[in-house]
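A protein chain is absent from this complex, but the other protein chains hold their places.
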Amino acid sequence: MLVALLAGLLPFVKMSLVVNGLVLASIIGLGAIGLTLIYGILNMANVAHGDYMTLGAYVALFFAGTLIPALGAEGGGIGPFTFGYPLLVAMPLSIAAVAAFAVAVDRLIYRRLRERGVNVVLVSMASLGVAIALRGLVQLIWSGDVQRLPRESREVWRLPMDVRVPPDSLFIAVVAIALVAATYLVLSRTKMGKAMRATADNPDLALVSGISTQRVIQWTWVMGAALAATAGVLLAVFQANIIPIMGWKFLIPLFAAVILGGVGSPYGALAGALIIGVTMEVSTQWINPSYKPAAAFALMLLVLLMRPRGLFGPRQ
Amino acid sequence: MALLEASEVVAGYGETEVLHGVSVVVDEGEVVTIIGPNGCGKSTLMKAVVGLVRVRSGGVAFRGAPIEGLPPERIVRTGLCYVPQTNNVFPSLTIRENLEMGAFVREGDYRTRMDEMFALFPDLTRQPNRRAGSLSGGQRQMLAIARALMLDPVLLLLDEPSAGLAPAMVSTVFERIREVNRAGVAVLLVEQNAWEALRMSDRGYLLVAGESRLEAAGRELLDDPDVARLYLGGRAT
Partner (left out) sequence: MDLLGIVDYLVGFAIMAGIYAVFALGLNVHWGFTGLFNIGIAGFFALGAYTAALLTTSSPDAAQFEDFAFAGNWSNLPLLDWGVDAWYVMGLAAAALCCGLVALPVGYVTLRLRDDYLAIATLGIAETVRLVFLNEKWLANGSKGLYRIPEFLGDVVSPGAYDYLYLPVVLVVLAVVFVAVQTAVRSPWGRVLRAIREDETAAAASGKDVFRFKLQAFVLGAMIMGVGGALFAHHVRFLAPITFDPLLATFVIWAMLMVGGSGNNWGAVLGAFVVWGIWSGTQFLPGPLGEPSFRLFMIGVLIVSVIVLRPGGMLGEERRTARGAPQAQAVGEG
């Protein structure tokens, strides 16, 4: 019904906002898929997920903005994009760094709590501590000031229907689609991916099937953090700046997408991200743009009121 | 030497103790049924054996080696597989994927074994890519048993395989269990449907309030007038 309502509104909406919304949605989607996997498999709300995005952006900034230029490798621009080759090198490095960080945090903190058999909310609580500490660490290393990725171009594409998009939007969408496809393949084709879905479905049955929960959890962090790091880099490209609080602020759309799609469902998270992303951008046609997060929040509450298990979750 | 020997097992959840020292023995190739009223601890005993519930005292030995305290993923590698009463398939996975997960710890190719399972449970062959969540109760139970058999266990633990099934389906499920047993797999069964189960069992145990009350051959338990009156509810099926 909601979808029909949105479709009905389409003719009255500025196309450029929809396009922007889709770009935003692809970033939300990457973050939300990781968040929902962690949610489903570890049964915890990873409040630090936004800050993993922040870390991803800053690590990429370090490589693309500091280390690679310092090494004297002047990348130069790639076609019409604002960024140069260094960012393409920095992205996988950032993914690896954030994934390693997430696995280490799990070993050091969450695993101990799980082994003690504590309430899952306490584990989420610990992730709040991780979020705070991580933000402090980021500020300590990179300062709290606004930073920018090196900017090589200022081109804007003019498309029909009065749509103007920076070429970066295309890059963001392509990277996001590629990663979503990769995630789909991992989850549906690999043994570990299937084991992850199995554990999310039924943790006890996974245990008595001989699936090593510890390994599943480790790979879940690797995937979730990799997607978060990518989302962080893409967000930095999208909003053309990097600040320590960017990830924390992004938690609301991330969780809204996860909840809309039904906790634990990666495909639901993706659909939720599309709805949230487009709603946030299109809402600016009528309301003050700074209320975008509030629009996402309101939509989430509305859906929870009508369908507590999310739009695509099981009815019950 | 017994295949499975649980002796004086004490276990429970949180502050409540459910089992106060239960002993059960299963020999190789046997079918053993545990009967008893609701809440007597039958399912808890199963979970304690496979490591889902911690054994607080007493011991569980499988093929002579102690397994109590091991994590479930280690226990299944020893050749002991378990089918829970409810939530015993992965609903969002396909039939094929469910079987694959059953073989998670199996080294090498599991496809031959999967074909054997499809041969044993023909109901599953028609749509191997169907999601387990959309299967009927009976099909789900077959899939759950097939999943547990993927590792080629020597002992299969079944928790109420006939619960909630249509009568026609119940006999099919029991027929399959018999076939599994004929192939040499020992079966430890917990059943509400005690008549049917005891009839095909070598031995049976009566569990009451977390303690084993009686141990006898399957037919003997059936014929015991007190057992029949108190715990079989006199409902012959």
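Going in written order, the chains are labelled A and B, and every chain counts its residues from 1.
As a working rule, contacts are C-beta pairs under 8 Å (C-beta built on N, C-alpha and C of every residue); 3 or more make two chains touch, one makes a residue touch a chain.
Treat the numbers as computed from the prediction; the structure is a model and nothing was measured.
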For this session: Quick one: say which of A:M223, A:V237 or A:M300 touches the chain that got left out.
Result: A:M300
Exercise. Which one touches the absent chain: A:M125, A:V163 or A:V186?
Worked result: A:M125
Seminar exercise, completed: Touching the hidden chain, out of A:M15, A:A133, A:L159 or A:V174, is A:A133
Exercise. Among the options A:I109, A:V163 or A:V186, which residue touches the chain absent from this view?
Worked result: A:I109
For this session: Determine and list the subunit A residues touching the chain excluded from the picture.
Result: 44-45, 47, 109, 112-113, 117-122, 124-126, 128-137, 139-140, 143-144, 248-249, 251-252, 255-256, 259, 263, 288, 290-291, 293-294, 297, 300-301, 304-305, 308
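Keep this in mind: only the chains that are shown with their structure count from here on.
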Problem set entry | Of all residues in subunit A, those that touch subunit B in their complex | 191, 194-195, 197-198, 200-202, 204-213
Problem set entry | Parts of subunit B lying in touch with subunit A, wherever the complex brings them together | 50-52, 71-73, 75-77, 81-82, 84, 87-93, 97, 100-102, 104-105, 147, 151
